[in-house]
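Here it is, the structure in full.
Missing here is one protein chain; the remaining ones are kept as they sit in the complex.
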Amino acid sequence: MRAFNFLDKFDKIETNTMVIDKGLGYHYVEDFLKVCGDYFNFIKYGWGTSILYDDSIIKQKNEVYDSYDIKSYTGGTLFELANNAGKIDEFFAEADRLGFSAIEISDGSTVIPEDERREFIKQAKDLGFFTLSEIGKKNPEKDHEYTTEKRIELINKDLESGSDLVIIEGRESGKNIGIYDDKGNVMMDDLKEIVSNVPNNKIMWEAPNKNQQIDLILNIGNDVNIGNVNSNDVISLETLRRGLRGDTLGKV
Amino acid sequence: MRAFNFLDKFDKIETNTMVIDKGLGYHYVEDFLKVCGDYFNFIKYGWGTSILYDDSIIKQKNEVYDSYDIKSYTGGTLFELANNAGKIDEFFAEADRLGFSAIEISDGSTVIPEDERREFIKQAKDLGFFTLSEIGKKNPEKDHEYTTEKRIELINKDLESGSDLVIIEGRESGKNIGIYDDKGNVMMDDLKEIVSNVPNNKIMWEAPNKNQQIDLILNIGNDVNIGNVNSNDVISLETLRRGLRGDTLGKV
Partner (left out) sequence: MRAFNFLDKFDKIETNTMVIDKGLGYHYVEDFLKVCGDYFNFIKYGWGTSILYDDSIIKQKNEVYDSYDIKSYTGGTLFELANNAGKIDEFFAEADRLGFSAIEISDGSTVIPEDERREFIKQAKDLGFFTLSEIGKKNPEKDHEYTTEKRIELINKDLESGSDLVIIEGRESGKNIGIYDDKGNVMMDDLKEIVSNVPNNKIMWEAPNKNQQIDLILNIGNDVNIGNVNSNDVISLETLRRGLRGDTLGKV
């Protein structure tokens, strides 16, 4: 039973929230899901972290995430490494063996021709994975080469290719990348231009910092899709979505 | 038994320390209390977080906090939401049912007339709750409208109304609010003016950041009441209070 259930704050918000797992212990995951397992539906094993520990822990974690209807996937960096090594078929098979139910296709650290990208998205879909694709470069200088128009074009192309959700790169830091300036503030003009030209329910904004989450909620809506949330901040984000925190109280 | 007990650092400091719980798992709480349960005596379930998870977890956590003589309460935001909904009696009853032993009365996100505030403090006291009241606005622009003189007046009025402890708002960030400038530095003139005009053992300073904790300890004393401490920083704060860390070693 929920506490304080005489307050009218319980309508389920239809949205997507993605949390980063950068090496969480299994018992920690079990414990924190009891508190916040209803408030996110994607877990990303950040970048190449899932290579570094025993596969039995990955399988265990994926099972418990799955029991909360949380889709799991590895960071796109691992996909890119597999592609560089010419081992994409092995990559998809291994993701399946480990219990990952989603795949991220990205080119944040490497160069992948557009037609190959399109093929990878299709291949992941055909194999039954929920397929996310990411727009953005890890290196800020390279990322800044993308104009807003280019980002919009890339988003819409990915959706045409069959991507289920398109992620806008924000990294773990949320600074000097994508729609964020070097202090982590949202560049509102860029945000609004993108929002006007894409289907918003198909976009997931990586927004690790609270000020970014607030700006997205207040400008796009409390059902905006948000990713790269720290595991300690899931409940905080949900209170922002529902106006249960000063920053959004009375505004959502 | 304590380690290194030949060092003369074990006198209990009579003070109040308040920690934020923004959605901690039950087993995590059990585990971390074994390390630091002697070093704080208030736990605040931040803002409206306690609405979002099963009441059985709240009850369990309140019981284990209680076993360490740690008083629990919900963030004032939840009190304000209940007040807005005209459900204050239900709020107090529910807090009691869940095992909360303290109440925070605040107007950080809403407007509450002074006489109503006074009544709420009395009502909470009459119901047997340890009663904290908070001075400050969540919105920095509104908070800046308070002069230091006004803050002093409000503090003393709350104490006259029966408040057991008056909290000075610092938020989770500790920036651009109350006695903190936009970089989170303590504005010393403001601090000193308040300290000279209120009973210091009745004030709790929200001070989430280490530099703030150091400034408060070195300027007010190592028994200054400090709140909004991160659950990972309880032991760190206690070492600062006791001169067990470079920043205060030889100075307290």
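We call the chains A and B, going by the order they appear; numbering starts again at 1 in every chain.
As a convention for this text, contacts are C-beta pairs under 8 Å (C-beta built on N, C-alpha and C of every residue); 3 or more make two chains touch, one makes a residue touch a chain.
Everything numeric here is computed off the predicted structure, so don't read it as measured data.
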Selected from A:Thr17, A:Asn41, A:Thr77 or A:Ser101 as touching the chain missing from the view: A:Thr77
Among A:Ile58, A:Ile135 or A:Val186, residue touching the chain not depicted: A:Ile58
Those residues of subunit A which, in the complete complex, touch the missing chain: 22-28, 46-58, 77-78, 80-82, 85, 87, 90-91, 94, 98, 108-110, 138-139, 173
Contact set of subunit B toward the excluded chain (per top definition): 1-4, 6-10, 27-28, 31-32, 34-36, 38-39, 210, 232-236, 238-239, 242, 244-247, 249-250
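As a working rule, only the chains that are shown with their structure count from here on.
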Relative orientation of copies subunit A and subunit B, as a Cα rotation angle in degrees, nearest 5: 120
